[in-house]
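The complex is shown incomplete by one protein chain, all other protein chains being positioned as in the whole.
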Amino acid sequence: MIKAVFHIDEPSKWNLLLNNAQNLVSELDPASRQIAVVANSEAVAFYTAPDSGADGGRMSRLAAEGVQFLACGNALRGMGIAAEKLPRFVRVVPAGVLELAEKQSQGYAYIKP
Amino acid sequence: MIKAVFHIDEPSKWNLLLNNAQNLVSELDPASRQIAVVANSEAVAFYTAPDSGADGGRMSRLAAEGVQFLACGNALRGMGIAAEKLPRFVRVVPAGVLELAEKQSQGYAYIKP
Partner (left out) sequence: MIKAVFHIDEPSKWNLLLNNAQNLVSELDPASRQIAVVANSEAVAFYTAPDSGADGGRMSRLAAEGVQFLACGNALRGMGIAAEKLPRFVRVVPAGVLELAEKQSQGYAYIKP
């Protein structure tokens, strides 16, 4: 079982992150991987951007493949983004950094594109 | 117990790093967390900057909350910064990268803002 959590806080890194996540998904069958993406700071805004691919694009296809997309609640508040504006497959966590620490304590590898 | 080490080598990331550390501190009571910050490369200079918050500001408040602030000795030498110029709560380690590796081998999660 491969477990990996991708961290993103810079909006400009989303394309690279989605490429990275796709590469990992392509190498592993669904039963042998647990992949999560934690977005905090300004990177959370991309979840609501029209070109994010959240609607039918790459991001939603990865979600359909089992990739967990998480958003930092602190960052959403700081950016004034209501949770209802997020794609359905995005889960809000209280603090992105806590999620990153907990995931690693559960054996997830950390990857920051 | 949550253990996390933040890594910073770019001076421009200090504000984000201190926000991240504050978010983690806010989520956890002191007995259930061990948080460290390892600064290397050019990021060590911020420890001596007037606007660093080291004197009565955010950084010293986080230190009072138990956050460990560490500076890479190699980087200090490279930048010509004497250890005596650092705030009292900053501890110098021989090599930041070694500290990052050792902390992770002790179960610390790695987070790079």
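A and B label the chains in the order they appear, each numbered from 1.
Simple rule for what comes next: a residue touches a chain if its C-beta (ideal position, glycine included) is under 8 Å from a C-beta of that chain, and two chains touch if they have at least 3 such contacts.
Keep in mind that this is a model prediction, so the values were computed, not measured.
Interface residues of subunit A facing the missing partner chain: 2-4, 16, 19-21, 23-24, 26-28, 107, 109-113. Panel shows subunit B; residues 7, 9, 40-41, 72, 74, 94-98, 100-105, 110, 112 of it touch the chain omitted from the view.
By our rule, only the chains that are shown with their structure count from here on.
The angle of the rotation superposing subunit A on subunit B, based on CA atoms and rounded to the nearest 5, is 120 degrees.
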